[in-house]
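All protein chains of the complex are present and in place, except for one that has been dropped.
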Amino acid sequence: MTDLIAVDRVGKRYQTRSGPVEALREVSFGVGAGEFCTLIGPSGCGKSTLLGMIGGLVAPDTGRVLVDGRAVAGPDPRRVATVFQDPGLFPWRTTLENVEFGLELQGVARARRRAVATDLLGPLGLREFGAKYPRELSGGMRQRVAIGRALAIDTPIVLMDEPFGALDEQTRLLMGEWLLDIWRRTSKTVLFVTHSLHEALALSTRVVVMTARPGCVKSVLELRMPYPRAMESSAMVGLRAQLWSEIKDESLRAMGEP
Amino acid sequence: MDRVAVADRGRVVALQAVTLLALLGLWEGGARAGWVDPLFVPAPSAVVGAFGRIGRDALAGLGDTLAKTAVAYVLSVVLGVAGGLALGSVRLLREVLNPFVLALYGMPKILVLPWIVLLLGFGTTPAIVYGTIHGVFPILVLVAGGVRDVDRTLVSVARAFGARPWQLYWKVVLPAIVPTVLAGMRLGIVFCLLGVLIVEMFAGIRGMGHVLNALANGFQAPELFAATALVSAASIGIVLGLDALNDRLARWRS
Partner (left out) sequence: MSVRVPAVRLAILITALVAWEVGARASNPLLYVPPSAVVPALGRLLALESYPDLPASLLLTLREIALAYALAIAAGVGVGAALGLNRLLGRAFGPIVAALYAVPAVVWYPSLMLFFGLDAASKIAFGFLLGFFPITLAVLAGIRQVNPHMLTVARAFGARPAAVFAKVMIPAMLFTLVGGLRTGLALTVIGVVVGEILGAKAGMGTLINHAYGLFRTADYVALVCVTLVLIVGSDAVASVVERRARRWTE
């Protein structure tokens, strides 16, 4: 079965004030349809850049990125939706209007987009907040609106760049469970970037571990345990140790860098 | 400065230079080819030549204008800062007078200009008075705001150390409002100059405003352009100079 997302020997260089920097080198991995794939690695390993490439916001210098068999040439709102760490809600739009944004760009009729957005409020847990503005919402709520905005355009693929990174731990845990529930209901393909070992193990079907800069794939873990994951089981504890040992080296390398 | 920034700056200057040359070239070419009436739009070469002809009179006029502006400016700053200090410090005064001050500040001074000329005649006095009126209000409002916004904690700390009212002023309030006063002074100079020029155009016997008016009435386009360029350059120079002074004074601050 061919992967829905295929990253093939992708490389990326940046020009900075102190000279050229190689962010990614020969990165190759795939994500099958319906998977929940996590990208994990130390800071600066290029995870966000990779996500940007799949989302069509950044172009690779070498290699190619394929989505559904086609090379990515720009943002493709029919196939890929993105959620960022900063929810990036438009402060002048209400929750409903923010959720509708993608649909509005695609020219969907007002009544229809309002209906889609309103239907999403329930699963988002924001039923009473449809007419509120972002400034009236908490951080967790704002991120749920951003996720709703991504879900509204009903793409097969959803990219998430550390969506819970700015939230406190308790909110993170709850949001993770909630996200899992949504994913299982909608059977989308999710590519999820995180720092958190817990999230990687609790949520994903596949974990791709990246090295420190220049980033490339260090290892891939397949996780086929049922949901909800028993995080205290011996298997899980062993997996956690294994994952941590992989990442720890890379994190130390990343920290030791000038 | 790193390579990226230097290259960028080079492109900026290059664009400015190219645009300037292109505009001048087009202007000169257009004037020579007769696309525009030389009576209304003189060629740049004619304007440059005109500098020599009007030189002495224009500079005299400019000097006169700047002298009046200087006097008006000093008055504006003294009155504006004093008034601003008073309004900013005494809460009762501020609350009572605020709408009046704002009304006077927002009122277009041009409307009282004919009356001032009626009162004070033509010449230097109305120019100085009107220039002062123009400049005093922005300074006053700015300084009053600055005094009011002085950090309460600083005042409390000073009081806790036993500072008496005049010490409070000298050691806390005045240093704290220096940036605001400087900003007001920078604003005020443009307003004073504007006021003086307007009076000179309306009812002046000397000064740049009158020179410009006379040249316009005499349809002396090249000379008018030259004089306009001269006073514009002077004005930009003064503002840039004040900015540089401001920066130097501020160096110890941030």
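The chains carry the letters A and B, assigned in the order they are written, with residues numbered from 1 in each.
The rule we apply is simple: a contact is a pair of C-beta atoms (placed from the backbone, for glycine too) under 8 Å apart; a residue touches a chain by one contact, two chains touch by 3 or more.
Remember, predicted model here, so these are calculated numbers, not experimental data.
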| item | value |
| --- | --- |
| Residue in contact with the excluded chain [from A:Ala23, A:Ala81 or A:Val190] | A:Ala81 |
| Sole contact to the chain not displayed, among A:Met53, A:Ile153 or A:Leu180 | A:Ile153 |
| Option from B:Met107, B:Val157, B:Val178 or B:Ile205 whose C-beta touches the chain left out | B:Met107 |
| Touch with the omitted chain, as defined above, among B:Ala31, B:Val172 or B:Ile198 | B:Ile198 |
| Hidden partner interface residues of chain A, rising order | 55-57, 75-77, 81-82, 84, 86, 88, 90-92, 101-102, 104-106, 135, 149, 153 |
| Where the missing chain touches chain B, by residue | 8, 11-12, 15-16, 19, 40-41, 95-97, 99-100, 106-108, 110-115, 117-119, 190, 193-194, 197-198, 201-202, 209, 212-213, 215-216, 219, 221, 224-225, 228, 231-232, 235-236, 239-240 |
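In the analysis below, only the chains that are shown with their structure count from here on.
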| item | value |
| --- | --- |
| Distance from chain B to chain A - Cα centre to Cα centre, in angstrom | 55 |
